[in-house]
Each structure stands twice: as C-alpha cells, then as structure tokens.
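All protein chains of the complex are present and in place, except for one that has been dropped.
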Amino acid sequence: MSSAVKKTGVKKVVLAYSGGLDTSAIIPWLKETYDDCEIVAFCADVGQGEEELIGLHEKAIASGASECHIVDLKEEFVADYIYPTIATGAIYEGTYLLGTSMARPIIAKAQVEVARKVGADAVCHGCTGKGNDQVRFEGCFAALAPDLKVIAPWREWEMRSREDLLAYLAARDIKTSASATKIYSRDANAWHISHEGGELEDPWNEPSKGVWTLTVAPEDAPNEPEYVSLAIKNGRVTHVNDEALSPYAALMKLNDIAGKHGVGRIDITENRLVGMKSRGCYETPGGTVMFAGLRAIEELVLDKTSRTWREQIAGQMSHLVYDGRWFTPLCKSLIAASESLAESVNGDVVIKLYKGQATPVKKRSPNSLYSESFATFGEDDVYDQKHAEGFIRLYSLASRIRALNSK
Amino acid sequence: MSSAVKKTGVKKVVLAYSGGLDTSAIIPWLKETYDDCEIVAFCADVGQGEEELIGLHEKAIASGASECHIVDLKEEFVADYIYPTIATGAIYEGTYLLGTSMARPIIAKAQVEVARKVGADAVCHGCTGKGNDQVRFEGCFAALAPDLKVIAPWREWEMRSREDLLAYLAARDIKTSASATKIYSRDANAWHISHEGGELEDPWNEPSKGVWTLTVAPEDAPNEPEYVSLAIKNGRVTHVNDEALSPYAALMKLNDIAGKHGVGRIDITENRLVGMKSRGCYETPGGTVMFAGLRAIEELVLDKTSRTWREQIAGQMSHLVYDGRWFTPLCKSLIAASESLAESVNGDVVIKLYKGQATPVKKRSPNSLYSESFATFGEDDVYDQKHAEGFIRLYSLASRIRALNSK
Amino acid sequence: MSSAVKKTGVKKVVLAYSGGLDTSAIIPWLKETYDDCEIVAFCADVGQGEEELIGLHEKAIASGASECHIVDLKEEFVADYIYPTIATGAIYEGTYLLGTSMARPIIAKAQVEVARKVGADAVCHGCTGKGNDQVRFEGCFAALAPDLKVIAPWREWEMRSREDLLAYLAARDIKTSASATKIYSRDANAWHISHEGGELEDPWNEPSKGVWTLTVAPEDAPNEPEYVSLAIKNGRVTHVNDEALSPYAALMKLNDIAGKHGVGRIDITENRLVGMKSRGCYETPGGTVMFAGLRAIEELVLDKTSRTWREQIAGQMSHLVYDGRWFTPLCKSLIAASESLAESVNGDVVIKLYKGQATPVKKRSPNSLYSESFATFGEDDVYDQKHAEGFIRLYSLASRIRALNSK
Partner (left out) sequence: MSSAVKKTGVKKVVLAYSGGLDTSAIIPWLKETYDDCEIVAFCADVGQGEEELIGLHEKAIASGASECHIVDLKEEFVADYIYPTIATGAIYEGTYLLGTSMARPIIAKAQVEVARKVGADAVCHGCTGKGNDQVRFEGCFAALAPDLKVIAPWREWEMRSREDLLAYLAARDIKTSASATKIYSRDANAWHISHEGGELEDPWNEPSKGVWTLTVAPEDAPNEPEYVSLAIKNGRVTHVNDEALSPYAALMKLNDIAGKHGVGRIDITENRLVGMKSRGCYETPGGTVMFAGLRAIEELVLDKTSRTWREQIAGQMSHLVYDGRWFTPLCKSLIAASESLAESVNGDVVIKLYKGQATPVKKRSPNSLYSESFATFGEDDVYDQKHAEGFIRLYSLASRIRALNSK
C-alpha cells in the first residue's frame, strides 16, 4: 500500500490520538499515504484516566507526530455535555446511558479548535468503518468545519487486524506496548467505560467477570448497604454527602462510591446508527446514581403533562446524542426545553447502594407538588371529594356518548 | 345520616365487594340510603389470594347482601389485560408497572356482566374520592353500561375514618374482623400488591420493612444468584425453566421465584389522574421478570425505528391504562400496533436473580437481527466499510450545508 | 332565586364584563346573591372592535358596577400570546387556529391584576357550563391567584335562556339593547371571530352566508388575485408590503387585506375539553396569512429532524393552549423549544390571495438550506452521487438482514 502513488492535497492533519495500537499506526500511515504531510497529535482528556495520558506526548513524537496537544476537557465535559443530556432523561433504547456518545462532540470540537490553531487542512480519526463513532465524529466535523478534509484510515487502508497493525509498526521500527491479543475493545471517559468483543459477541453468553473494570461484581460488593445523599439544583448535582463539589469532582466521587457496590453495569444489544446490531457492556457507576437522583426529584416536582413532555424530550435526545447530531438546531431546542423544566428540579435525595442497586429512598424538594402540609390545605381550599364526580363525568363523557350511540 | 329521607330509583345494585371494612359497611348503608334496595355482592378473583376469598360468601350474606357472586378471572386477567399491556412496554412515569390499573377494567366488565345477569339498575364501588380507582371504575362503567346508575358511597356519605365505619357497623350489630388501626392501605392481585399510607406519606421516609409483603428484603435474599429461563412466543411467556405453563401459572411461578430474591420492589411518588401526587410502594416480583424478559428479546429483534415506535406506544399505553381508558378505540388501536410488532418477539432469555435485581444475561431469538452467523455473511453481501463514507456524507449533509451557508 | 338566603364571604368581585346580555344580568345577580358585594367591571381590549367598547363604562355603572376598568391588551396579546403560539405551528385538531383559546390567559391575567389592584376577593366570568372557556379562565385563575374565589353564574343560577335573562333585567328596570333572538354565539378578538349555534348545530348543514362577518365569500371576492409580502424575523412578521408595523398593526393590516379575498374561513367539528363535540365556524383572515408565511420560511430553513420536532411541539402546544394550560411549566418549556428553532426563521415570503386561498408563491431566507448557489458548491465539496450507494446500503441494512435471516 505504501508503495502506491502518494495522495496529495493534505499538508497538515490533526489526528485524534490515544496512544493505542490503531492511532500509533495511523501516524506513519498518514505520512506515507499523504505525501509527507505533517501530523499533529491531539488527545482530549475527558476523564479516561491518567494512566492513558502518561508518556503520551513522547509516544506521539516517537511515532512521527510533529506536535502533541493534550487538552483538559474534564469539567467542560460534565458541565456542558453530560448534564444537558441527563437533564432530559435520555437513555438510548431504554438502557444505554450514552457514555461514548456524549464524549464525541466535545472531542470533535476541541480537535477542530486545534486544527484551526495549527492551521491544519485535515482531521483524522481512528474509528472503524462499522461503528457509530465515525458518524459522530464526521457529523460534528461537518457542522463545525465543513472545509476540513476528513481522513478515516480504517475505511481507506487494507489492514484488517491487530496482527496487520503490529506488523506494520514492526516494519517501521516503531515500538508499541500493544500485545497481539486483546479480548475486549474498550472506551473510557469520566462517565463510563464500554466493553465489546470476546465472548460478548454472542448475546447467549453471560458476560464473564473479566469484562468489568470499574465496578465490583454485586456478589463481591459489601454486605452492608451504603447511603449517599445528593443535593440538586436546577437539575445538577451540587453536593455529594453534603460536600460541595464541581461537576467533575462530584462524578468522580460517585464513581468511586457506586463502583464499590457494583452499581451501574449495563448489558445491551443495541441498534447501531449504521443499521446493524451490536452487543455492548457498559459501566456507569456514578452516572447511574446521578441519573436516579434527578429522576427522584422530578417525581416530586413535575406534573403529569410536564413529565410526559419530558419523556418525549428524552426520547428525541437519546437518538440525537447517539446519532452524533449534537451541533444542530434540534439539539439547542431540546436543551432549551429541558432546561426550562429543570428550573424546578431542586432538592435532596438519599440513595441506597447495595449489591448492584441504586435505590432512591428519601426525596424532598422546595418545589414539590407533594407536600407534607398538603393534608392541611383544607378541603375547601384545594380538593373536595365531591368534585371528583364532576371530573369523572366529563372525563368519561366521550365514552358515554359512544356507548349510548351504539345502542 | 340514615335518618334522612331515603333516596329512590335504585332497586337492585351490584357492589364490588371485598369483605373488608369499607365494603362491609357499604351494604347496610346502601339499604338504608336507597330505600331498601337489594344488594348483590360481587367479587372478582384476580389473584389477590385465596385467604381473601374464604368465607366471603357467608360474610356478604351476613352483612345483608341477597347474593354473592365470586368470579374467577385469573387466567383472563393475565392473558387479556396484563399481556397486551406489557407487550407495549408501558410503565407509568418510568417506574410503576400498572398493577392496580390493569385490574380495574376486567373487574368493571365482570361487574357489569353480573349486573346484567341479575337485572340490576345500579353498580357501586368502595373507592375513595381522592384516588384514581373511582375514575377507572366509572370510566369503564360509562363505556360498557352508561344506563346503569353509579353509586360511590365515599363521595356521598359523611363517614371519614375507620372509626366511623366500625361504629357504624357496631351500631347495626354487624360483625367484622377489621381492627381499629391499619397502617397501610393495600391492593393485591396476581400481578402485584400496592402499599400506601403510614410513614410512606412522607417521601423523605425510607419505607420500613413492615411495608413489604410479597418480596424479601434484598439483604435477606439468598447469597447465591438463581437463574430462571423464559421461553417467549409472540411477546408472551410460554415456558418457565422449560415448563409449559398457562399465563396465570407462569406468573405465579415467577412471583414465587422472584419474591425470594427480593425482586420487584418499587417506590414512587406519582401523579394521580385526579391532579395530586401520591406516594406508593409496589411489589411486582414475577412481573418484573416477565417485563425484563420481553424487553431482552426486543433488543434482538426490533430495528431502530421499530423500537422507537414501540416506545411511543408504551408512553401512550401507560397513560391510557393508568387513566382507566381501557374500553376505548384508542386502546384497541394501541394494542393492534403493539401486537403487530410482537409477532417477532420470540426467543429465549435467561435472567439472573440476585439481591433484588433481575438481569437478563443470555438472549436468543429466531428473529434476531443480531446473528451469530452475521460475520459470515461476507462483506460484499451485507456491509462494505466503504459504504460508511457515503452514509455519513448524506447523513450529515444538512449540517454541512448549514455550516457552509453561515460562513 | 334572589329571594333565597344570601351568600356571604364575598365582598368585592371583579367581573369579566362585555356589556352583552349575560354579563349585564350577572351584575345585579351577584349583588342579590352575594349579600350586596361590590362589583368591579373589567373589560380586556384584545381587539374585539371599538364598537364593543363604546359606552361600556356607562353601561357597567348603570347596571350596578362600582367601577369599570377597560385595559388595552392589543399589542401584548399579539406579541406575547399569539406569536409564541403560532411559532410552534399549533393548530387544534388540524384546523382551528386557537383564536379564542389564546385570548383567555391574557384576559385572566389582567383580570387578576385588577382584582389585586382593587383588593377584590373574588373573580367572576360569564362562561357557560358546557364550554371550554370556563376551564380556561378558571385554570388560569388557579395558577395565578388560587386564593381568589371564582364565581361562575351559569353553573349556579337557574336561568337557562335569553328570555330568562331579559325578563330578569326587565324586572330590575335595567335597560339592555339585547334582542330576544340571536342566532349565533360569537367571540371576537384581533386574531379571529368564532361563530356557533343556529343552523351550525347540525354538521350536515352548510354554513349560511349570514354566519360570516370578517371575510367576504370567496364567490364575492375580487376576480383578480392580490399579492402581499411579509418580512419575517425570528418567526415574527416585521413588515407587510415593506411597511414596518407593530405586531398588532401588522395583524390588522393583514385582516383587512385577507378578509377582502375571503381568506381564513374555517368550519370544524371539534372535541371540546369537557368531553363533548361542538361545531364552530371561525374566521382568521390575517392570521391565516401570517401562519402560511411562517410555515413557508420554515420550509427553507428547518432540516428534516428539526421540522419533525417542530411538529411535535405544535401538537403539544395545540392541546395546551386549547386546554387553557398557559401558565404552566409545560408552556414555558414548549415556548423555549420553539423560540430556539425560530432563531433561523428569517426571510421574505410573497403570498397570493385569491378567492379564499392564501398561497405562498415566493420564499427566500438568509438561513435557507436550499440556496441558489447550491449547485455551485461543486460536487466534491458537498455531494458526490456515488455517496448515495453507501447511504442506501446502511440505511436499508436492517431490512436486508431481516430478509436474509428469514430465508
């Protein structure tokens, strides 16, 4: 492949670089394929873990990059991507908490910003051609920088396996710590980690213990439940166990507590955007607790029609985020609708963690429509049981007329 | 009150009778209030438990009823009310599995049938004036028998407490086993039991152990998980652990197994149809397992757009069932839509029960769109990674044009 | 009735007063019924026409009111109630442009403000007990002033007909210009006029010519079409035929132009909120043109998913406004979602008016996703026909897999 005629028209490309096997191979491949273009490595720190970032700069340069930009997006990720999403209640296909999906737009945006700063004319990602992430990245690029050329090596080169990549790097004398076998494909950030591959490829297989990394097995969790309290303001967690924390810090603390209790494991066979099904396991320990906390306060403050509407926003948002349509007018509209409702999502909730479960057991809110003083409103002021008859008569009037007509 | 002028125009009334304190008092009250009308007691057996039915006939006659009809609706309840509802995926406000709601229409229908058989001109129920059930019963009566007068004593008489009722019965020398104090108000059937009142009236109280009756506490559940397998055909469970069972028998077996593992506890502050919020705890052990099983098979067989549509049906159905609109054209339409989708909901699922959780861990289906043989379709036949580029370009075209225009 | 024991507890009541027969009778009735309470007449000027306001103050005093407040709400009505509603695209049951519905919340709000100013302890309206408007008024009162008592004479007194009202006034020597017979019941404001009653009560009758008051019959409209141009900014009409106009002035001008061409007649049998159907005819000449103009610009600027979402907002908003739920968190959320989308609803549209039709024939927008320069983007930059194959393959992948599996 590298012996072919070199492609032209790309002078400088910003690569979404993780230091893993794929993106390590992409650097030399880009240079060989695109006529010695300059490669700027870019890595978004969205909370995937410090061990992923150590030595990354050196590795990128050693692989042939001219620069390496590591951008800390941790707080912005939680504040501006995660919270607006979970405020809507979005869960993809009833189960998936959108961990990878929410990270893609912020990474793409930061990558474009680096491209602008260094004057690049192309961006490149290491996503495969069968997955969702290629669509998410390129959808964001289209919205933010339609002038930048997009390079997707997995759709272009002919390598198909880890062995191919290892051989490619070996031939170029580029060192890698990657092993020839890797059972699971994983993606991590502050919110979650995903696992695919291995025995998971058959939905008739129960995930083995080796799949999970962030949470203990419920069987191995403490035999005593633990209670964690959240203070919530405008749909955002401000305090954990009475400690004021930044969005990212609150999530980290909850990840720690919930992971110890085996909370947040998900196992789903989902519809990918590209039309096929895939099976994934996800761990979202802190997020599961946050999510449950928000919903618990909503139980107190949203009336029946508002809650129904919130579910419609959730359904739309779950597809929008999964499908990579973050930078669209639709997304702005959904968030505007959701944030309006979240103005009354204020209060405290206590969540019990035990053997894999996160159960809200205590809830209160200054905006509660259920109020301890309710009974003392007095019947005349708020509710007279005799009103119910009239309500029922009118509520069922169409049924009555239909029945009378059909006689 | 009984000294007032007697009401006329009701000769024979069929009362939804449970043998509890309320309906025991209603019998003499009806006779005294409605000029010695004849009272026919009616009790629907929807699986609330045999202990509730023992001696019921005698008790009704002793309280003053002329007849007592106990109708076995257990299989019909599961087959024709529960399954059509859970096939849609309906969950009220994200949490409540609609146990009481689903039972009301079948009870109302059977009550009307008894009324027709005995030539009654009125029906009566013991629901209070602040709850949903009055609306559900009377909505069904309006649809099925708009000519029958409906009597709702709690909205008519002046008694307000258990003490009032006990005194009322004592004054008439009618014996009752009811005690003066009762902490929780409960409603049971094959699918679930509900609990309200007591300390639950404050959502800031965690439910105490005494609330729950069908399930053990997760802390008291076995330390070893148990696996249960379901065979599912057209969205209905046909076998449990390879044993062919009727709909009702399958539910009973699952109630037994799941209850032992503390599965199916729900604690919700919900929006009542009559405009106020209430807090209830529900236990739905077998139903939780059934529900999880159906959703697990759907993961394999529903494509992205079909699944999204199924969620819309679920949302509609959850309100329709909760709101007592069963006997409406809308309900027929929702069920028609759902049953069409359920034609492919076939397969097997293995569910792990452990300390309060029911987790599908193995799934397979002859209609699966995720197939073990998928990878062997060959790239040319089904999916060429190069197709992805075209997909992405068109999929993000509007974003690209918008971005280009805004330059 | 007036001879009965007088009710107490109401000292001063603000009456929504029109000067018509009903509210003229309500003034003496209130004084006689509520123990000589003071009556403050209130009339909202929402553009119902100056002839309705002339002499109103004197008439109110002559009927027994102590004060009469006439409040000009015309600009606020168009700017803050009509525009937010039509931006969503809300049309009730596919036909009704919500003219009466949109006016109720602003009237109720102003009535409450007068009540606060004069220190009243009650509000009163003249709506009948079978219609929607009682629900709308009282729903708004509940949200804005739950402490104020609401008096609804039509649900309280025993008068049932115009004859009863005329006799009641005659007995009290109160003069009225109302005639004994009135075929149609009408409600007018800047946006529309509604007509009910008379031959319209049978949907098998075509509305007679005498029904309509704001528009000429299409048969009587000019034989030459007229073109009117609208400039639209953020979903609001700023110019009509290049003349900058206030929201109310723009509507008035369009009413005038469109009415001459017979535009804006509606004939619908609709579901009332109170459960029964009614048949109404409506005239919304200028509104029909405004509405068509907004939709025409949206054709250019909303992408497929955004437009679908806008329709969902429209459906929700149509019920919310019809059902009188304006002062709710749901309404705020819907408007937030809609205004976000409307940021790109900018441009010009030319509408042809001819014999009852308003047809947008020319449209342009700076935010258009359809652009004259589109073709010159060049195939490489935006769209390569060869991309379509990949799109189609992935777009239909689930169908392909399903078909292959079912072999």
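As written, the chain order gives the labels A, B and C, with residue 1 at the start of each chain.
Here is the rule we use: a residue touches a chain if its C-beta (ideal position, glycine included) is under 8 Å from a C-beta of that chain, and two chains touch if they have at least 3 such contacts.
On a predicted model such as this, the values are computed, not experimentally measured, just so you know.
**Student:** Which displayed chains does the hidden chain touch?
**Tutor:** Result: the unshown chain touches A, B, C.
**Student:** Which residue, A:118, A:245, A:361 or A:401, contacts the hidden chain when the whole complex is considered?
**Tutor:** A:401
**Student:** If the hidden chain were put back, which of C:84, C:139 or C:286 would touch it?
**Tutor:** Within the whole complex, the residue contacting the unshown chain is C:139.
**Student:** Touching the left-out chain: which of C:52, C:121, C:196 or C:299?
**Tutor:** Checking the options C:52, C:121, C:196 or C:299, the one contacting the hidden chain is C:299.
**Student:** What does the interface between chain A and the hidden chain look like in terms of residue numbers?
**Tutor:** Against the missing chain, chain A presents residues 303-304, 367-369, 371, 374, 377, 381-384, 386-391, 393-395, 397-402, 404-405.
**Student:** Residues on chain B that touch the omitted chain in the whole complex?
**Tutor:** Listed in rising order, the touching residues are 146, 271, 274-276, 302-303, 305-306, 309, 312, 316, 320, 325, 328-330, 332-334, 336-341, 343-344, 381, 394-398, 401.
**Student:** Going by the touch rule given at the top, which residues of chain C touch the chain that is not shown?
**Tutor:** Counting over the whole complex, chain C touches the hidden chain at residues 89, 93-95, 128-130, 134-135, 138-139, 142-146, 152, 154-155, 202-207, 218-219, 223, 225, 265, 267-271, 273-279, 295, 299-300, 302-304, 307-308, 311-312, 315, 319, 325, 327-328, 350, 352, 354-357, 359-364, 368-370, 372, 374, 383, 385-386, 388-389, 391-392, 395-397, 399-400, 402-404.
Just so we're on the same page, only the chains that are shown with their structure count from here on.
**Student:** Is it true that over half of the residue numbers where chain B touches chain C are used by both copies, so same, or is it different?
**Tutor:** Same, since over half the interface numbering is common to both chains.
**Student:** If you average the CA atoms of chain A and of chain B, how many Å lie between those two points?
**Tutor:** The answer is 34 Å.
**Student:** Which integer distance in Å separates the CA centroid of chain B from that of chain C?
**Tutor:** About 40 Å, centre to centre.
**Student:** Give me the residue numbers in chain B that touch at least two other chains, ranges are fine.
**Tutor:** In chain B, residues 303-304, 368-369, 374, 383, 386, 388-389, 391, 395, 397, 399-400, 402, 404 touch at least two other chains, as defined above.
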